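Before we start, here is the structure in question, set down as structure tokens.
Removed: one protein chain of the complex. Kept in place: all other protein chains.
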Amino acid sequence: MINITVNGQHHEVDADPNMPLLWVIRDILGLTGTKYGCGAAQCGACTIHLNGEAVRSCVTKLNRAAGQRIVTIEGLSANNDHPLQLAWNEMNVPQCGYCQSGQIMSGAILLRENSNPSDQDIDDAMSGNICRCGTYQRIRAAIHKAAAMQTEGAKL
Amino acid sequence: METNSISRRNFLRVSGLAGTALCLGFYFPANAKNEELIAASAEGQSGFEFNAWMRIDTDGKVTLTDHRAEMGQGSYQSVPQIIAEELEVDLKDINVIFAIGDPDKYGSQITGGSSTIRGSYKKLLNLSATAREMLISAAANKWGVPASECYAQSGHVIHKPSGKKFNYGELVTDASKLSPPKDVKLKNISEYKLIRKPLNRLDTPMKTNGEAIFGLDKKLPGMLHAAVERSPRLRGKVKSFDDSAALKVPGVKKVFKIQMMVFNTTRDGVVVIANSTWAAMQGRKALRVEWDDSGFEHVNTADIYNAHEELLKKEEGISHKKQGDPDGALAKATRQIDVIYQTPYQSHAAMEPLNCAAYYQPDKIEIWGPIQAPDWVLNDISTKFKMPKDKVVVNMTFLGGGFGRKAFLDYTHEVVAISKEIGAPVQVVWSREDDIKQGPYRAGISYRGQGAIENGEISTLKFKMAGQNIDHWNGPARGKANGSTSEGFLKPYYDSIKNISFADVPYEMPLPNMWWRSVYASTNGFAYESFMNEMAVLAGQDQLDFRRKYLKDERCQRLIDKMEEVSGWKSRQKNQGYGVAITECFETTVGQIVKVSRNAEGKVKIDKVWAVMDCGWYVNPDIIRAQVEGSVVMALGAATIHEITFKNGLVEQNNFYDYLMPRMSDAPPVEVHIMENTADAGGVGEPGLPPFAPALTDAIYDLTGNRIRKLPFNMNAV
Partner (left out) sequence: MKKLIVIILIASITGLVTLSFRPETVKTDKYLVLPKDSVGSVKAFMSVYTVLKSARCMNCHPAGDSPLQGDDSHIHTMNVKRGADGKGLYSVRCSNCHQAENTAGLHMPPGNPKWGLPPANMRMVFQGRTPRQLALQLLDPKQNGGRTKAQLIEHMAHDDLVGWAWHPGDGRTLPPMSRPAFAAQVRLWIAKGAYAPSAKAK
């Protein structure tokens, strides 16, 4: 049994300690917002937060998370209202949408650490996430938008 | 606008709907050429089935069946936006569900050829207007007033003189008993409140919090998981396999051989069944399979292109189109060019790897997955498993990208065969490597362009193509040119250039290939539009003016004017390269201008892309802009960083580490303009792709003097 906390909920997982968190989260915990894209830490579709870092769950084994805190896209906000989620909706970012969980999870770390990211910061933070539909331009715009919303919100 | 004739069809049977509702849909009688619009009530008719496109319930909610796949192109938004316009309801009151595969009820469901809107918008407008009129009639009857005194707005029918109103839900029962009116009046474009507005997509919220269910996310009670080791050479057979280690992997339940059809050929695999995706993948890694790939041609990429070049030099090919006397004109021309263009094999590489879930039962087959063509799957599974069509249910989930690959019938066949073998519901997940290495691919095609300039004018264009024909799986097209030889080439050129010919030099190769976003236009466009740019140089003329001269069609003229206006084509600065291309596909013309310069390190970078699209009637300008932005990124990858290559019959690429993708730091800004006109709707999802590569290479020529004729090329090395 390995104990992990996912989106604030405690789980005791009975699985191979070498199983990547991606499959623990999807197949055992049933949270399917985290996607399988490459299995090789190349595309970022499986990005989750492990103790506040944007790890690629397809190569991160269950045992690394023992006793640790995980947040998935389902747990990023209570009402789909993280500034990035609001901005994604406002800017119509997703096309097929498959990569967007990972994009948002990566973007959330950027915004946490840099409240006013430049285009260069966005390139640096987001180039680990592939979007085959090519929504990059909108992701960029939405991150700027979310940063502005976050700043506004902080003033209130 | 035109209208359809409508009849009441209460004789449609079977089962399905319950409760009272107003249902409207189209009925496609067997062998009929045109569908009929039908309306019916579901009241008290538990034995009545009718897979309506639209259902209005007594609570006023509208349920809309999206007959096409949603793979990013926006049908989930654009179809409701059309319906809500003529039905006069709020978008928030529309609930969208995906249709099951049923060509008898929905007509063609293939999401391909950029056909979602252009193939159905007139029917959808008519259907919604019909429902609205029936609801108005029902209200007028209740009040005992003329229908002409009533109007519909925001889910209500309102009696204008008195201000009385009913909501749609209150009218459903009465309306469903009425006969649909014959000729409903449709709105003019100027009256639209929703159509042509950049409304937010209905599917966005569920794509930002993990709620949207893609094929991979489908869970069925008792579902097992499968991974399949398929022959690394595309036609290899299983000679033998050792599953002893695989069966020792915890969670692995069973290992057996499986076959699926790839068009008319069979692909062998060994399948590992397990209780989780991971266990199945681990079991697969532990398999030892010996393949017999004797007899398969062990192809190499270099050989393919050498063969193309030989063919293009030696063979005249099969004529596809011809006007004037190109050969005669070339024979006496003094100023001419003769060049070869090469385009690579490409993988679709959608972000969601192929997957599918199925449950085969002796009397029923049901499938759930990311499927572009549920109607084709229905027919295919029914035929292959000898199951009547009404016992096969094909459910579409959201697709994590498709680009043509998910309209293929191999993965759906394979999963049903596996479920049949184990007698349980099962999901097959392809690895990224499977997705990249198994194909089918966009075929790499080579072109030869010959042309002559006389007195500053184009006298001749002579094109030949050599490459695999997608249709060859249905038997070699002997003696017949590839019907898509001139796809992408603008039709007005035929009116202004005297001597033109297109020929196809047949080239057979047993590599599986199929359509890939924008199909032949994606390769043709590069060759033909690059060639037009080379002809402009030969004639000593500006590339944009050159096109203006030969594309006399009014829509093209306006498109070119727009391109010039928005891009600052004429006011370019020193050390900037500008390039242009215009292509047509799926009834939509797109012109692009690419601007490049050198960065501080001397590398060529793309500063900006301007795209002008003329797609006629359209629904949602923001979705169109998004499609074009994305098409440019996909075209950028195909032009500059990835290709599928073959070595001794094996695909050399594996995953995103060697089939590289454009990333955030590579994506150029794209500015999209849509031409306003009322012509019939053209496609949107694909036509933005073909002009990018020729416009980019033209811009690089403008900057560097280096003409690129082979894709992909390395941006860092020009």
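As written, the chain order gives the labels A and B, with residue 1 at the start of each chain.
The criterion applied here is as follows: a residue touches a chain if its C-beta (ideal position, glycine included) is under 8 Å from a C-beta of that chain, and two chains touch if they have at least 3 such contacts.
Just so it is clear, the structure is predicted and the values come from calculations on it, not from any experiment.
Residue A:V55 is the one among A:I2, A:M19 or A:V55 that touches the chain missing from this view.
Residue-wise, the contact with the chain that is not shown comes from B:L660, picked out of B:I110, B:V537 or B:L660.
Remark: the residues of chain B touching the chain excluded from display are 654-655, 657-658, 660, 663-665. Mapped onto chain A, the interface with the missing chain covers residues 40-42, 47, 53-56, 59-61, 64, 105-110, 113-114, 121, 123-129.
Keep this in mind: only the chains that are shown with their structure count from here on.
Spacing of chain A relative to chain B, judged by their CA centroids, is 28 angstrom. Against chain A, in their complex, chain B makes its touches with residues 70-74, 198, 200-201, 203-214, 216-217, 219, 225, 250, 276-279, 281, 349-353, 398-403, 429, 431-432, 622-623, 626-627, 629-634, 655-657, 661-665, 667, 669-670. Contacts from chain A toward chain B in the complex involve residues 16, 19-20, 23, 26-28, 30-40, 42-43, 45, 72-74, 76-77, 80, 84-85, 88-90, 92-101, 104, 122-124, 126-140.
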